[in-house]
Structure formats: C-alpha cells, structure tokens
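Before I ask anything, here is the structure I am working with.
Left out: one protein chain. Kept in place: all the others.
The block that comes next holds chain A.
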Amino acid sequence: MFISLWEFFYGHFLRFWMKWLLRQMTGKCELQRIFDTYVGAQRTHRIENSLTYSKNKVLQKATHIVQSDVDKYVEDIMKEKNINSEKDSSFKICMRTCLLQITGYKQLYSDVESVRKRPYDSDNLQHEELLLKLWNLLMPTEKLKARISKQWADIGFQGDDPKTDFRGMGILGLINLVYFSENYTNEAHQILSRSNHPKLGYSYAIVGINLTEMAYSLLKSEALKFHLYNCVPGIPTIEHFHQFYCYLVYEFDKFWFEEEPESIMYFNLYREKFHEKIKGLLLNYNVALTLKI
C-alpha cells in the first residue's frame, strides 16, 4: 500500500521535479545523464525506461518503432531535447545503439516466434534435409538405415519418427539442435555420449527441444534483455538466440551430472532448478551468458 502510494507520488509528481532540478544543476537532460553515468545493459535499460515513462510523445513512441525509423527518431529526440550534436558528439551514437538494441529485441522475439510457429513438415524437403543433417552431424560413422527407424532413439528422439517430437517448438527445435551440432561438433558428440549413461542418461534430442522451450520462454518474458544488451551492441539476430541455446545445452548437461538425479523421471524437477539458476543469473546487469570452451 505504502509502496504503491510512493510509486504513484514519485511517478506523477516527484520524478518530474527531480528531473527538472537535475537538469538545472547539470545542464543535461535525463538521457544525457544516463549516457554519462552508465554503460552496457544498465545504460540501455535505463534509456528504455526513461523513454517509456516520458511524457513527451516522440520519446514515448521511440521504443515501439521499426529499425528503419531509428535514425529519424534519434534526430527527432535530439530536436525535442535541444541536444546540440557539436556540444555532445557521442549522444547520437549512443542513442542510436540503444534504440537499435531496444527495437532489435522486439524484432528478435517476433522472428523467433515465426520460426517456432512453423511446424515440422515431412513433405517439406528442407525440413527433411535438416533432419538428416542432424543425424549425420551427430552420428558421422553410422548410416541411418531408413527415414523411419528405431535408430532415431540413439540420438534421443522418442520413437522411430522424430517429426512428432518437435511439437510446440516447431522447426525452431530442429534448427537449434542442428546449430549446436554444427558449431560445437565436439561438444555435441561429448554430450550425446554422456547422455547415454546407463544410470544418469537422458534423451539428448528431446531434452534439446525442451531447452529450446526454455530459451524461447526466457526471450518472450524479456528475461534475456540484459544478456543481449551486453552481448550485442546493435541489432540482435536469431544467431544470438541460437548461441544462447548452445549455452543452455552445454550448461544443462554439466548441471545434470553434477546434481546426479536419481533417474530421468526427475527431469522436470532439475529442469526447474536449472531454470531458476539461469533466471537468477539473468537478473544481473553485467550478465553475458556465452558458451566458452
């Protein structure tokens, strides 16, 4: 009650006068002060908040624009705030970077979502080729005897046709599996062979699909903001999303074997524990979760 009253009071009244006072004292607007004081994700995050809560329509709108409008909006913001690019030469560059990061995050989510929504389709040659590519990357010395085969279980699919395992993650689940196997082939082989452990083993492919879901839901809930703001000084692409997935796969495998669960039946319990751990790491302003080998 007290907190919400304070928030109301601060948001509607105090914030305005604080900003006015600081502006008189420093001769700089809030955006400029943020650029002077903060770096990395904290800077972008504060800029994003400042724009979102601004009473100025141009500033407010700036977080909802498309990438092609970024340059125009940087100019407009500078006009609105009377910022002289000769006096403050870095403002334009900093503002542009921040706006690219902020709008880029939204664009990334919508790109990832459109890939996720595409279901795996056996009649689509590209999908089928990608699936066979996954087999060849993971099992270079073993030939797949038939498209429908019990062998798929060897790389951790549930039955003899993987197509039904992609489900809610669609083609995104497969693309992530292939990306990891292609870019971190040695690690993928290592993890696959560990996942066949008689006691602590798990199903490599479907755990991978499950971790795609984790990466996706973290992106959707905006939990990946600090991570991406720190890692990408511009527009994040789907490649950065795949990279984050690779980090999750590698770290989950480590986590699983450290925890030594009783059996695969406890998967969801440990998945949640791992999820909480990752969410905790992502709250840090300095977070940058990259796979280092």
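Throughout what follows, a residue touches a chain if its C-beta (ideal position, glycine included) is under 8 Å from a C-beta of that chain, and two chains touch if they have at least 3 such contacts; residues count from 1.
Please note the rule applied: contacts and distances are computed from a predicted model.
Remark: of the listed names "Ubiquitin carboxyl-terminal hydrolase", "Elongator complex protein 6", "ADP-ribosylation factor-like protein 3" or "Protein transport protein Sec31A", the one matching the undisplayed chain in UniProt is "ADP-ribosylation factor-like protein 3". Among A:Ala153, A:Leu200 or A:Ile235, the one in contact with the hidden chain is A:Ala153. Considering the full assembly, A:Met169 is the residue among A:Leu51, A:Val74 or A:Met169 that touches the omitted chain. Checked against the full complex, the one of A:Leu125, A:Met265 or A:Ile293 touching the unshown chain is A:Met265.
Screening A:Ser181, A:Asn210, A:Asn230 or A:Gln243 for touch with the missing chain picks out A:Asn210.
Residues of chain A in touch with the missing chain: 153, 158-159, 164-165, 167-169, 173, 202-203, 206-207, 209-210, 212-213, 216-217, 263-269, 271.
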